[in-house]
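What you see is the complex with one protein chain gone and the rest in place.
Our next item is subunit A:
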Amino acid sequence: MTDAGAAALPRRWQSAKIVRIVQRTARIKSYFFDLPEPFAYQAGQHVDVRLTAPDGYRAMRSYSIASGLGGAGPLELAIERLDDGEVSPFFHDVAEVGDEIELRGPLGGHFVWSPADGGPLLLIGGGSGVVPLMSMLRELHSSGAPVPAALLLSARTWDEALFRDELIALERELGSFALAFALTREPPRRPEDYGRRADMAMVSEVMARLPALPRHVFVCGSNAFVGTAADGVVAAGVPATSVRTERYGA
């Protein structure tokens, strides 16, 4: 386990340049950053981003890392536009390629997974909560490690399922990766998907697609979603100590 002692050094702020912006869904864009001082990170970690107004006022937010090569290549953050937010509307409405944004990381030493940690690996994400889980799956893919994995991703619609096409491609490429979408406002598109909110029965069914009880479970999303999913995992027989959660907002 790579859980403890992840961050012994202070993380310095650096000015990262936006090198690419990709519209992922109607409300989510990916921002790719070149770092003057690149760092290695573990899948699941986050960075803090801070914006400074001309008068010195600052706003800071944490964003999970979506990229998964452990530090090679640009750093990807996938940012959902929250209409009443302060930082995400700036990214969506103002930020452009070439802008410099202050960030520091990697941060967080609990919600992390490395191929060396093994599996089976159960990932459950709600909305943009799939971001740190995507990093884990990309890491898994590039490592070639024979770790069985399953992802249950809840989204309102097929088109709002973040990283949908990449995940479907991963399912084809990885021998032992089961993917299920739970669409809350549309009927399911594929036989292995669902057309309802995630519930305990669904969690238990997706878990059963793994060859054995998961050794590591990561759940990320809104508070209500994480509560339901994590309770479902525990009810299905997984020890609570194997379940790590990260909750976005309220």
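In this text, contacts are C-beta pairs under 8 Å (C-beta built on N, C-alpha and C of every residue); 3 or more make two chains touch, one makes a residue touch a chain; residues count from 1.
What we mean here is this: contacts and distances are computed from a predicted model.
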By UniProt, of "Phosphoribosylformylglycinamidine synthase subunit PurS", "ATP-binding cassette domain-containing protein", "Sulfite oxidase-like oxidoreductase" or "ABC transporter", the chain left out is "Sulfite oxidase-like oxidoreductase"
Touch with the missing chain holds, among A:101, A:121, A:149 or A:167, for A:101
Identify the residues of subunit A touching the omitted chain, counting contacts across the whole complex.
-> 3-11, 15, 48, 50-54, 57-62, 86, 90, 94-95, 99-102, 107-111, 223, 227, 230-231, 233-234, 240-241, 243-245, 247, 249-250
